[in-house]
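One protein chain omitted, others in place.
Coming up: chain A.
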Amino acid sequence: MVDIPLDQVAGIPPAEVGEVELYHPRSWWTRYVFSQDAKVIAVQYSITAMSIGMVALVLSWMMRLQLGFPGTFSFIDANQYLQFITMHGMIMVIYLLTALFLGGFGNYLIPLMVGARDMVFPYVNMLSYWVYLLAVLVLAATFLVPGGPTGAGWTLYPPQAILSGTPGQDWGIVLMLASLILFIIGFTMGGLNYVVTVLQARTRGMTLMRMPLTVWGIFTATVMALLAFPALFVASVMLLLDRLLGTSFFMPTLVEMGQLAKYGGGSPILFQHLFWFFGHPEVYIVALPAFGIISDLISTHARKNIFGYRMMVWAIVAIGALSFVVWAHHMYVSGMHPYFGFFFATTTLIIAIPTAIKVYNWVLTLWRGDIHLTVPMLFALAFIVTFVNGGLTGLFLGNVVVDVPLSDTMFVVAHFHMVMGIAPIMAVFGGIYHWYPKVTGRMLNDVLGKFHFWVTFIGAYAVFFPMHYLGLLGMPRRYHDIGETSFVPASAHDLNAFMSVAALIVGFAQLVFLFNLVWSLLKGKEAGGNPWGATSLEWQTPETPPGHGNWGKNLPIVYRWAYDYSVPGAARDFVPQNEPPSGVVAQGAHS
């Protein structure tokens, strides 16, 4: 073997940035509570997000109880029903999914997958979590203030969001907006870290086109969030001023409780534009990380390289860019010039092209693969099915003429729960089952995992498949009690009751998952460093769970992409990214 100098290995350029000394915690507090280690911050983010997510889950039970058995539960009145809807939606979309994908998965996986020791600015990263926690606490406080949380719907449309008569008009809406502003500030601190770490702190040999697709998904979603959240920030500030100072940004002249309100001359449509300029990219902010995670899970568990890696990357970037020019498809019924409707319908349908490329590539990755039906793989497969399903109903709603009759029916609810509720949650579960062994060093229990999967998967379809049908019947959404109507047959109410029972069962299945998380932490099977035989860098750490600084003495050197599975002639059916090609002495690499 030839002696190769450290700085020139098989065409790998020398290190461009010297090692940056890490902050070393000196006490229990700075190690586990005020920690600057991205891995600890990731776990903090995940636990906080899942805790508030459980609240939202219980709220969904309340809604389903009311819808399935109207009039039976006297403790749910119309106001509370609206409050439950609002908080369920807001928590699930922003405080659970966004925080879990970017703050949780992002913090844990980005430094490990690109071969960095930590995020570039760990202190700012720590602040990000604490501001997020504050946002969650302010949000949770709305349940305790006089009048309760706001019942304006998760879109918080003015004018009704801040007028009397809407529940939570006193305190709820104010705290909700304050919490959103805090969330955005906290997210920005974390998001800047994720973007700069991916762009500027990769290890030697890790070109952008060698990064695992999980990093690509989280990175693109973070860039989008940094550009989309400003619109929500501005909308929140202006709505807060309308509510507290009596400005009229969004408030037209109107009569409130029989009296002329103090407002005049504002534009409610302006709020909708700002909200959806954030709101539509938000859909892809939770979808793109899911895309990335699913790509890695499928490739790893089918023991086959991802099909069309470059196309997958470009599809992620294209979806990210296109999602900024489709926002008004949420506003077809708000009143819009027909040409704008035409424009936004066209851009919306164009997004189907890169998305379809991704779905085909996943399927072609599975084609003739060595598919292991592990729990993460089951969730990954469920994601593909569910996402295709939700995507197809999206084609209905993206067309103006089809959207108008379907707007504000249960069809819309079914569509977005499929595409950005169930599908991303499948990716979250798949990701947790996949990476839990790296985070804790122990495997999650397989039997409990499979039980959790089947109940969740079948249960979710039992809830949301019939909902499409109810929507086509014309059953409106956000109604506390639809009562007797000529167009909704009596059988629809039986269907509603069935869906509610299914929703309760799915909810309880999540307790099995939580039990599994805790039980496996103590009693789970030892995982070892690389239980799935995966190629990407996070599985090649010298310690499991990875220690402070991730990589021991030397940073890994990357020689190949992340998808060398079942390479002909290789000794094993996977070749780690940091395994040098034959003839090169491994340096700084741990395998």
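What we mean here is this: a residue touches a chain if its C-beta (ideal position, glycine included) is under 8 Å from a C-beta of that chain, and two chains touch if they have at least 3 such contacts; residues count from 1.
The rule is short, and it goes like this: contacts and distances are computed from a predicted model.
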item	value
Chain left out of the displayed complex - its UniProt protein name, from "Transport permease protein", "Cytochrome bo(3) ubiquinol oxidase subunit 3", "NADP oxidoreductase" or "ABC transporter ATP-binding protein"	"Cytochrome bo(3) ubiquinol oxidase subunit 3"
Among A:88, A:210, A:358 or A:438, residue touching the chain not depicted	A:210
Contact partner of the left-out chain, one of A:65, A:94 or A:192	A:192
Candidates A:201, A:312 or A:427 - the one touching the absent chain	A:201
Residues from chain A at the interface with the omitted partner, ascending	10-13, 15-17, 20-21, 23, 120-123, 188, 191-193, 195-196, 199-210, 226-227, 229-231, 233-235, 237-238, 241, 245-249, 262, 264-267, 270, 274, 277, 305, 309, 559-561, 563-564, 567, 575, 581
